[in-house]
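Data block below; observations after.
A protein chain is absent from this complex, but the other protein chains hold their places.
Then we have chain A:
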Amino acid sequence: MPAVLGFEGSANKIGVGVVRDGKVLANPRRTYVTPPGTGFLPGDTARHHRAVILDLLQEALTEAGLTSEDFDCIAYTKGPGMGAPLVSVAVVARTVAQLWNKPLLGVNHCIGHIEMGRLITGATNPTVLYVSGGNTQVIAYSEHRYRIFGETIDIAVGNCLDRFARVLKISNDPSPGYNIEQMAKRGKKLVELPYTVKGMDVSFSGILSFIEDVAQRMLATGECTPEDLCFSLQETVFAMLVEITERAMAHCGSEEALIVGGVGCNVRLQEMMETMCQERGARLFATDERFCIDNGAMIAQAGWEMFQAGHRTPLSESGITQRYRTDEVEVTWRD
């Protein structure tokens, strides 16, 4: 029964997870939160991760009730993500792997989300909508690769929401996206915003520029409230995501859809996707915030799959890469 220790720290969340044979034994996490109106910078984020990672590791070991001898493999996020935080986490993973004499596995962050989503929900072969602060992709599995059917051509949907939150000085605690979601529930007026779908791809930089531009004026003149803007932004960007997901599902003949990534926690997005799936006779799968948001267990789970399939990462290749495409990985653990 292989047990895998997973380290995740590609953005502002750092997590250490333990997975053994499909069971999550531990999954502690810390989030680096910056003041309202600001975002998180790589250096400061890495500093935060360095300050907490060893305590997190100890916490994970204690919670799982395991010692170093119990692990078969150490997995870490190889990429994509922010460079400095990735390096800091990789250094610890590498050190621990060498100390405990365990094989090391570099995991693709996006595949971590997918594999955790599949494990938790039981979805067999879904079309995946992966939406987070750093990534927005529509993915489907085919011939040993997670193929990207559609994606953002500029910024991720979560990045769009986070940067809009900064305009309104919305708190980043627990996350700007969550606070936008709560405000959107109180929105009453739909403000027309640019809707940009380009075939299978989406674009969010234009809608962000537009709303950044008009927000202050509209709020000052009383045309709308901040809640209306949050509501309008969500409705617009989520509709775009639903459209490209449906297009991918139609292309693949898929009867399952799976939402992963931090933005996947958004209940409104889940509602809209559910409506689309029902219209198509498909099933929607989603996880809760424990596994939607970046966490160590997803890296451990993906590492578990890779370990079982015989993957190993030599120390000489145990670096990080800020740009690591989802379809770069050969998914040998699936038929």
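The rule we apply is simple: contacts are C-beta pairs under 8 Å (C-beta built on N, C-alpha and C of every residue); 3 or more make two chains touch, one makes a residue touch a chain; residues count from 1.
Just so it is clear, contacts and distances are computed from a predicted model.
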- Absent chain [UniProt protein name; select from "Auxin-responsive protein", "Aminomethyltransferase", "Trafficking protein particle complex subunit 11" or "EKC/KEOPS complex subunit LAGE3-like"]: "EKC/KEOPS complex subunit LAGE3-like"
- Message: Out of A:Asp44, A:Asp72, A:Glu255 or A:Glu328, which residue would touch the omitted chain in the full complex?
- Response: A:Asp44
- Message: Give me the chain A residues in contact with the hidden chain, please.
- Response: 29-35, 38, 40, 43-44, 46-48, 50-55, 57-58, 68, 84, 87-88, 90-92, 94-96, 98-100, 173-174, 315-316, 318-320
